[in-house]
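Some notes on the structure that comes next.
Note that one protein chain of the assembly has been removed; the remaining protein chains are unaltered in position.
Presenting chain A:
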């Protein structure tokens, strides 16, 4: 059986023609408006309360819409945006170092390895400056200079200092800003907040997204919720790998359920593997912890020159060490982009030169920096990160080099959206990491926060009005067959999961799925490996439905049941990721195919065949998906081979 079939191309019909720097202005003018009296008559559901969902819910409520907000955590303040460390990019040019909207646009398109849409990326760069203004007005305590003005720093993939930050907790501070704006609207009665609620199905009535089926995670009650439009801001799907830097609860269910109801899923294989994470310490490992990219400014990455060299790092003399990034990439050295640093670490470990108990690790050594700058200077810069490292590993990085290894961090793929951030289902909008939009095949550091807030504060509230201008829509009746069916599907699925009563835990399946994905759909992919992975995933999915054991019932708080539903969806997504990776016979950004590399081992794009977005349409579980291509046109930034040597 074929793995997929090809359907008609898909196109973004919302981005206006004309010069790229005028398109957002044009769209804002052409998009229909909703007058304030009518906004009060319309309800918008927002799923997720991270940077995108939190800022969108707050802003829509400020505009006068009735908003219903949902999150699986116990409070909207806990969404995983909170864990972002490094910073947020904005083209303010406060440094007078040649930055501009156009340069941020250019860097982002190039950083994405020429697999993103120019119109979207330009809008992101334009809006970036408003985000900083907005956050400062909310009282976000960004780092400042002695003169009282905002400080900025450098980040990967750029030659200007455009990254605003709040120590190593930028995501936390930006999220709390959005959360506080949201709480204000909750206090005013404009937002109905539903924490500890999980969306388990999308309700589509007469071709339009009109609601969701949710489960109250405390009481187990299943309800149907209706609205004039639905916004998904449910984050990325990195946890398909089991081990990732994502929070434990991060999942694909909201977007996958929408995909099954007709929303196309775009570029699912584009995964970002972050090079500097703390290595796995044993089979008990439940998640991986990132060490900020900023450490590569002063740390030097190395492994022993000889295979199987088991000496302690300090006993290995200088001339028996291989500072491989400095050797292979002399001009960028330890500061090459994430995808390149990750693959290089994998290669030296594959050669048998990895370090640590598992041999899946490389050293990140601060000895030179401590000699040069003194321990105090290093402490001032990285003290909190060094402490975190010591808490987790029990080793003191001032004395012994850190051990690091790449880990899954972010997913560039997601539901396909047009310029208005609307999916292929009318009335279903997708924002933040949940959509595929702006990062192409590789996201630059400090751009995730920028995109989440751009979508939520500025883009969606404008574009959703164009859709809602035709509303309010006919009220949906709970007795409508589509509603009854959606609800029954959710209930049946829960009963099915509980009824198996097998002999394996949900986590044991999730772990095994993660191993398959990491092995064959991780840092390096090949045709043979991906075909093998697809067979293994299918076999394991069958086992899951025969052997999983979910204790308890559906009536109250049941964390095993929550996990089981999420893992069931990860199984289906995993297969699509492998199919997408298999069909893309080129290497680009975070997608590296072993068969497609240059003579010296760098990624080789194939712009003639693959300069498109792969948007997948669901047919049935295990049945071939349908591929719809959206051609990418580059009018302003011309594709070149990225080189960091």
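Definition applied: a residue touches a chain if its C-beta (ideal position, glycine included) is under 8 Å from a C-beta of that chain, and two chains touch if they have at least 3 such contacts; residues count from 1.
Everything that follows uses one rule, which is that contacts and distances are computed from a predicted model.
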Undepicted complex member, UniProt protein name, chosen from "Succinate dehydrogenase/fumarate reductase iron-sulfur subunit", "Cation acetate symporter", "Molybdopterin-dependent oxidoreductase" or "ABC transporter permease": "Succinate dehydrogenase/fumarate reductase iron-sulfur subunit"
Sole contact to the chain not displayed, among A:43, A:108 or A:134: A:134
Per the touch definition above, residue among A:38, A:560 or A:604 touching the missing chain: A:560
Candidates A:161, A:505 or A:526 - the one touching the absent chain: A:505
Selected from A:226, A:329 or A:457 as touching the chain missing from the view: A:457
Residue of A:33, A:218 or A:594 touching the missing chain in the full complex: A:218
Contacts of chain A with the absent chain, listed as residue ranges: 55, 58-59, 62, 73-78, 80, 82-83, 92, 94, 130, 132-134, 136-139, 141-150, 166-167, 169, 172-173, 176, 179-181, 183-184, 186-187, 193, 195, 218, 245, 247-249, 281-282, 284-287, 289-290, 387-388, 391-394, 457-458, 461, 503, 505, 507-508, 549, 551-552, 556-557, 559-560
